[in-house]
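Scroll down for the structure; my scribbles are underneath it.
Removed: one protein chain of the complex. Kept in place: all other protein chains.
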Amino acid sequence: MLFRVFDQGELPILFSALTARHEVIGPVEAGVDRHGKPFYAFEPATDFRALRLAYTTTKLPAKRYFLPCREDLATFRTSGSDWSKTVEYNVDRPRVFFGLHACDINALNKLDKVLTGGDYPMPWYAAKRRNMFIVGVDCEPQPSCFCRSMGADTALSGFDLFLTGIGDRYFAEILSNNAYNLLRGIRAVEPGEEEHVLYRRAVAEKTRKYTARVDTTDLTKILDMEFESPVWKSWGEKCLSCGSCAAVCPTCYCYGVEETVDIDLSVARKTKTLYSCNLVDFAQVAGGHNFRPESHSRLKYRYYHKHRGFVEAYEESLCTGCGRCGETCLAGINVPDVIASVRGEGGA
Amino acid sequence: MTRERTPDMEIPFVDVAGSPFRPPRRNDFAAFEYTYKAEVTRVHTLTAMETLYEIQLLDPEERRRFSFSPGQFVMLEVPGIGEAPFSISSSPLRRGAVELCIRKAGSLTTYLTKVPRGIRVGIRGPFGTAFPMERMHGENVLLIAGGLGLAPLRSAICYVQENRSRFQAVDIVYGAKEPSQLLFSYMYEAWRQDDIDLSIIVEKAGPLWKGPRGLITKRLKEILADRDHAECARNMYAIVCGPPVMFQYVCDQLNVYGIPMQKMFVSLERRMHCGMGKCCRCNVGSTYTCLKGPVFDYWTVLNLPEAI
Amino acid sequence: MKVAGTIEVHHLTRVEGHGNIRIRVKDGRLREARWEVVETPRFFEALLRGKRYDVAPWITGRICGICSIGHTLASIRAVENAFGFDPPEQTRNLRLLLKHAETLQSHVLHLYFLAAPDFLGVGSVFPLIETHPDAVRRAARLKLLANDLCDLVGGRRMHPTRTVVGGFTLLPKKRELAGFRERLIAALPDLSATVDLFRSFPVPDFSRETEFVSLLGDGGYPFIGGRLVSSDGVIRPESGYLEMTNERVVAHSTAKWCRLSRESFAVGPLARVNNNFSFLLPEAKVLAESLGLSPVRHNPFLAHAARLAECLHVTLESVALIDGLLSTDFGEPRRTVTPREGKGVAAVEVPRGILYHAYEFDRDGRIVMADCVIPTGQNHGNIQADLESLAREMAAEGKQDAEIERLAQMLVRAYDPCISCSVH
Partner (left out) sequence: MAAGGTKSWLGAPLLRPRVAFFELTSCGGCQLQVLNHEGTLLDFLSLVEVTDFREAMTERSHEYDIAFVEGCVSRSDEVARLRQIRRNARTLVALGSCACFGGVPRMKNRFPDPGLLAREIYGEYPMATETVRALDEIVPVDLKVHGCPFPKEELEKVVLHIALGKAIETPRHPICFECKANGNVCLFDLGELCLGPVTRGGCSAWCPGNRFGCWGCRGPADDANLDSLRAIAKEHGFSGEDLADRLECFGGFTPREAPEPSPRRKSRKRGTR
């Protein structure tokens, strides 16, 4: 990996170099909550001053830019009894993500494993993923962040450029030729030992700030053992089966497919809609049988998929520890508490 | 030091254009939503609820390349109406055509009952695991179906018929609710002629029904009663297709007769939208039924929480 | 064939809600002419009792799906008046813009879908899709424009979601507002084509001395709040609405009836134009005059002309409102309103006439008493009187039953009654 160091004052130049030719998505302030605290969202940004690089985790991930909630998989035009099918991946230009945190970059890395791997890469995702330019920034751990437990507190890959603040300078990690070229346009130098020390100090400082944690030791086994544990039922009693947790999760990718005909009968569409395993009919099949009729069985499945099944298949969890699901859940269901209760530490 | 104050940053676009309707390579983007265009060439009403559709790919080249194994399924699509997974019911020897035995259950399946022959449909697949027929060569085979379970099983039966000499004793045990719900009745004679022992049992029947009545397990007990357990353990395979409650009972019973659970195969049904391990809808516990299944050996099923 | 006997129109069509017309003529003389309202009452005033103040606008909107925006705005104003809250100019302008959008959509709906088929001799707008495709498409365009504007400002074209006590939950984007400015201007040719179409229809010749009640303009054509006026010279403050309406229950109707200086009075577009002619924008005034309007005209069929003039007026004024909104920076969308014990009344001109909402609150802002007086309710008595007079004249002229029935129906429709609204 190549490294550079540059003054924070150079960043706007870098930003405008990107906005000059590309759509840039970055964190901006989206409002103020009932406690008077600002909250943030990933939105298209053209003005560096509108960016909030010191943002706390956005309420919604950047997912909608690469896994939209609704996306046409195919359109059909008919003539008589014949039809023709058109498949479009809905991407025609590269897009810049400016200011993703490590957890959100790791979310992409995890999604890559399932969506771009296997015999059938998922083209709508893969096409967008291939056309992303990602500038990561370091973050300030929040009370709900447990990314460190999930090993997602630093990003080792999956970005082009990653910036860590060291005093009034940035320590930049470069992973792509594009990023390398970009940095050539500003005053950036190779770091020396002094900067390395500063970088390590910044990272150690950040690490010290984590408060939430999840014990993942033997977790897959424990989940299997506790499949019938009564704690699931008590979480299930709280769960609203609303699927908000999946909607805000940077890695939830389950979907449903709908075929529709436009009201003027001109085209038919096959549309993918992101779904959530917490929704009541997620596992319902023809004939009306539902494999997970109770809310606790669905909630349990969500945890199994993330913390057991995915680990089995890809040797890492599908959770990045961003804490969004716990923050959004009105019923207060969150990963650290649920896992602790399953481990027999603290009740539901 | 000189430097450009406004660096020019053009990120090259990585072309991702798909090419539907050209033969896909694996790992190719176009493979995902690749649809074989096909035609419904025959419609055969089996019962009040089930119909058999013969579906042929239109493109001769594709017809040649399309092949499958018993137990696999395809996604059948009618534009604008729906897409759903169906087990292939026909012989794997027939290239470029499949027969699907479809029960009226919702949008697509009801629509199909009303369309004329000749309608153009789309087929994706074949997907999923198959019954390991070759592994069964030289052995006794028990083919057990309850209700619509005969649909996937029939493909295996075709295979057995076509390769009859490679198998020892072959038994089909088929159970249904009532005689009017029996599927593929026009085939029974042919099966028997191929030296396949066929027993049919129904739960309820009028006075005209001459055959046995009761649950499938009852009939099974009768068949297995005089077999030697050690023998069964050594040279018997079973394929069990039907609703989960049924295959659970049957498999547990077979286990009592000594057949190892790894030699019993069942087909799981789940909701599926992609067939390629992406949509997550078919997950059992956290196993993709569409990739690791639908055919599983019973031991694996036992180890899948919430499979049954 | 001359006079026959009984005309019964059970559940009159192309009006909102259920009403019957019953006319009996014998030997060229009218025996009976009755306008019966048989809609089912829903007791909204009682439903509101004990509810918190913010429930009122949301629920009372459900009095009527056609003028839900008017009801919502009237309800909000009554609550704000009770709590002594004066909305800032931005909120007032946005509300008026929303109101105009509703007026335009309601008038277009009435003119094309409900009234025009009578003049073109068909039973509904549906056959016109083939015979007058241009007109139908024009109606759809105008209605779409007005409805889209309702969506933008109110959040939804029916039962709006952004309108709350204290202001709006969300403001439209300026870019979108600017887009509507263009669309409104582009709609002017459609409006004049509408005028041309209605100019080609004969206005039935019938008049009856009537008292007209409306808001009194104060520097402009009135829509939201202000003093109340009648063409017979009565003037009252907004809070004195009870003296203006004098509601009473009658035997053959589920709606209450009203009177003022005479046995009945009329509200609606014609009343507004009659009482506030001078406040119409110049272009609308010219149009009104060219359609035979001037203060005060007593032919109820001229209501269509008044609607046309108002369509032009609200379209032009909407453009001006948007210009005003675009030229200033948006302030906060919504202000906090503190409930207090007290009474509040609001009078709002909705498409069918003047609408009153009045509430009394306890200290926690819960509703102790609610009263809503609906324009169509105020009109029922006048419809009855017009109907009698029209039928009498026609019977005397020896008109045939079918003709009497046709004109009687057209007469009732000219009031654009909103019956379920009047029986709330």
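As written, the chain order gives the labels A, B and C, with residue 1 at the start of each chain.
Please note the rule applied: a contact is a pair of C-beta atoms (placed from the backbone, for glycine too) under 8 Å apart; a residue touches a chain by one contact, two chains touch by 3 or more.
For clarity, every value in this text was computed on a predicted model and none was experimentally measured.
Listed by label, the shown chains that the missing chain touches in the whole complex are A, B, C. Within the whole complex, the absent chain has one touching residue among C:R34, C:R92, C:R156 or C:K343, and that is C:R156. From the options A:F6, A:F66, A:W83 or A:Y199, the residue with contact to the chain not on display is A:W83. Considering the whole complex, the residue from A:N106, A:T164, A:T216 or A:S295 that touches the absent chain is A:S295. In the full complex, subunit C touches the hidden chain at residues 11, 13-18, 40-43, 45-47, 51-52, 55, 58-59, 62-66, 68, 109, 113-114, 117, 123-127, 129-130, 136, 139-141, 143-144, 147, 155-159, 161-162, 164, 169-170, 249-251, 254, 256, 418, 420-421. Mapped onto subunit A, the footprint of the missing chain covers residues 30-31, 33-34, 39, 41, 59-60, 64, 69-70, 78, 80-81, 83, 237-244, 246-248, 260-261, 263-265, 274, 276, 279-281, 286-288, 295, 328, 330-331. By the touch criterion stated above, the residues of subunit B touching the omitted chain are 78-82, 104-107, 109-111, 114-116, 119-120.
By definition in this document, only the chains that are shown with their structure count from here on.
Separating the CA-averaged centres of subunit B and subunit C is a span of 64 Å.
Centre-to-centre spacing of subunit A and subunit B amounts to 36 Å, using the average Cα coordinate of each chain. Residue positions of subunit A with contacts to 2 or more other chains are absent. Here subunit B touches subunit A in the complex through residues 1, 3-14, 16-18, 20-21, 26-27, 29-33, 35, 77-84, 103, 105-106, 109, 118-120, 122, 269-271, 273-274, 276-281, 283-287, 291, 305-306, going by the rule given at the top. Those residues of subunit A whose C-beta lies close enough to touch subunit B in the complex are 13-14, 16-18, 20-22, 73-74, 76, 78, 81-83, 85-89, 91-94, 96, 114-115, 118-123, 126-127, 130-131, 133, 178, 181-182, 184-187, 224, 227, 253-257, 259-261, 268-270, 272, 275, 277, 282-287, 291-292, 297, 301, 304-305, 308-310, 312-313.
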